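Supplied in structure tokens, the structure appears directly below.
Here the complex is missing a single protein chain, while all its other protein chains stay put.
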Amino acid sequence: MKMKLKYFSAPYLVWMIVFILVPLLMIGYFALTTDSGSFTLKHVSDVGQYANIFVRSIWLSLIATAICLVVAYPVAFMLSRMEKHRQGTMLMIVMLPMWMNFLLRTYAWMTLLGNNGIINHLLGTIGLGPVKMINTSGAVVLGMVYNYLPFMILPLYSVMVKIDKSMFEAASDLGCSSAETLWRVVIPLSMPGITSGITMVFVPAISTFIISRMLGGGSNLLIGDLIEMQFLGNAYNPHLGAAISLVLMVIILVIMTVMNQFDPDDQVLM
Amino acid sequence: MKKLGKIYLALVLLFLYVPIFVLIVFSFNESKSSSVFSGFTLDWYKRLFHNRIIISSLVNTMIIAVIASIVSTVLGTFAAIGINSMRKVPRAVVMNVTNMPIINPEIVTGVSLMLLFSFFAARMTLEFGFVTLLIAHITFDVPYVILNVMPKFNQMDPHLYEAAQDLGCSPFKAFRKVVLPEIMPGVVSGFLMAFTYSLDDFVISYFTTGSTSQTLPITIYSMTRRKVSPEINALSTLIFIAVVLVLIVKNGIQNRAFKRSGMGGN
Partner (left out) sequence: MMKRRIFTLVSVLALSMGLFSGCAFSDDTEEEEGESQSLTVEDRDYYTRFKGDGISINVYNWGEYISTGADEGTLDVNAEFEKLTGIKVNYTNYATNEELYAKLKGGGTSYDVIIPSDYMISKMIKEDLIQPLDMDNIPNYKYIMDNYRGLAYDPDNRYSVPYTWGTVGIIYNAEQIDTPKEEIDWDILWDEKYKDQILMFDNPRDAFAIAELLLGYSLNTEDPDELKAAAEKLKEQKQYVQAYVMDEVFDKMAAGEALLAPYYAGDALTILEDNEDLDFVIPKSGTNLFVDAMCIPSSAKQKEAAEMYINFMCEPDIAYANIDYICYSTPNSAAYEMLDEEVREDPVSYPDSEFIANKTTVFVNLSDEANDQMKELWTEMKSETANKWFVPIFLVVCVGIIAFVLIRRHLKKKKDIF
């Protein structure tokens, strides 16, 4: 009796269909039906009411992603140029905070940013008045940057570490200044890292509801809050919640498609 | 220039670590304040160990993470083997679907599973709780296992397995002797990844949990929504220490393996 290898995946295929595909289809089904099960476009068009929440979420997560990219790029570059044996340790030190549960890390910022928090206490001792930090959009962006910065560093590093040192030598031999080397050699070569870093930060940032709740004070709703409110919160309406999720998925699909255009490898993901 | 770089790196590390150290320092604070340090105490640790809700949710988290990561490792490893020997088009389709829980925002995965479970709950005896949590965890764990195992096939000749069977091995024996050794490193790293994701997950658990079986992140969340006791700082400290220990041990093992094999490669 001979068994083909491809049958090995049968149990997973069943699992995949039941617990990945069907649930996603159910979001579509819920978004397009009423309680009694008849077809309606009401919920999808109702999402329009919350357009400015979408705009706000996209805007805030774009800012957070941009900051992450700017902050992480030099870090990843320096990491990748370190001696081999130090790289591992350094990488571990950079990634270590990510292993703490993100609720705890966000909670830490709550205590730091409060009106009577530590930062304002320190400012007070040097004679500066209390600064309003918590419950602002800035605090939300800070929370996103803090929580997702490692997601940007890691892909950048893993691409940069493969860039051979001789590339830089060649570039400078050919008369490139260091700025030109950066622009013409390093950035193009690290493009796959940049694109995957951007998606890895942007997607969780746009859909978070914890950060905005803990640092944004509930008056700065994001898409995530809106979805959570429809399923487990103060405005129970799973149909609308499903419709919002559907729109969120479309936004992310668009972002991914655009990102893939900058990716030289013609690989998976649509 | 080099110095500037070092200062920059130090600043970024400061940014990453200050909040954590603040949590740790204030876990020893005598008063409940989280901004003024008034005196040293170990009281919050003592209370933490007597907090039944935290202890039981820690146990739940461990049980779910262990079961989910083992099941998803088995499921994912077999899946990877199968997917690898598929033809191009079905393979691309399956891989795209597999990637969905990774690409999709966690909240969408959580919500979609919640809709599925409540659909079943309305029609048969399914209840939100341990079972739903476990299914949800396996669902988001498996893709990570598959993604870790798949690349290991690149070095392997797909005909080896069939050749072994031709030479008289049973399918199981052929699998054990030929396929498994080749992909073992991927299986192990997939397992570890699944395990840590399970331990850490909040969003998906939040939408699929029920009246029993709270996991630790859910308990932490409900703690931050009420009167916050510094027990939460003590808990953070312990988790941080556990993480550091695990990473040191892991690195130690890796370094030794690295030295023994006497060669580089990531």
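Note that the chains take the letters A and B in the order they are written out, and that residue 1 is the start of every chain.
Note that a contact is a pair of C-beta atoms (placed from the backbone, for glycine too) under 8 Å apart; a residue touches a chain by one contact, two chains touch by 3 or more.
Please read these numbers as outputs of a predicted model, since none were measured by experiment.
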item	value
Which of B:T139, B:Q214 or B:N233 contacts the chain that the document leaves out	B:Q214
Selected from B:V74, B:I102, B:L126 or B:L192 as touching the chain missing from the view	B:L126
Chain not shown: contacting residue from A:G124, A:P188 or A:G217	A:G217
Where the missing chain touches chain B, by residue	32-35, 47, 50, 52-53, 114, 117-118, 120-122, 126-128, 132, 210-212, 214, 222, 225-229
Residue ranges of chain A at the interface with the undisplayed chain	44-45, 47-55, 114-116, 132, 134-135, 217-219, 221, 226, 229, 231-238, 247, 250-251, 253-254, 257-258, 260-261
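Simple rule for what comes next: only the chains that are shown with their structure count from here on.
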item	value
Length of the line joining the C-alpha centres of chain A and chain B, rounded to whole Å	18
Residues of chain A defined as touching chain B within the complex	1-13, 15-16, 19-24, 26-27, 30, 71, 74-75, 78, 84, 88-89, 92-94, 96-97, 99-105, 107-112, 114, 116-118, 120-121, 146, 149, 161, 199, 203-204, 206-207, 209-210, 214, 224, 227-228, 231-232, 238, 241-242, 245, 248-249, 252, 256, 268-270
Chain B residues touching chain A - in the complex, by the definition given at the top	5, 8-9, 12-13, 15-20, 22-23, 26, 34-36, 75-76, 78-86, 92, 94-101, 103-109, 111-116, 119, 135, 138-139, 142, 146, 158, 161-162, 165, 171, 179, 196, 200, 202-203, 206-207, 216-217, 220-221, 224, 228, 232, 235-236, 239-240, 243-244, 247, 251, 254, 264, 266
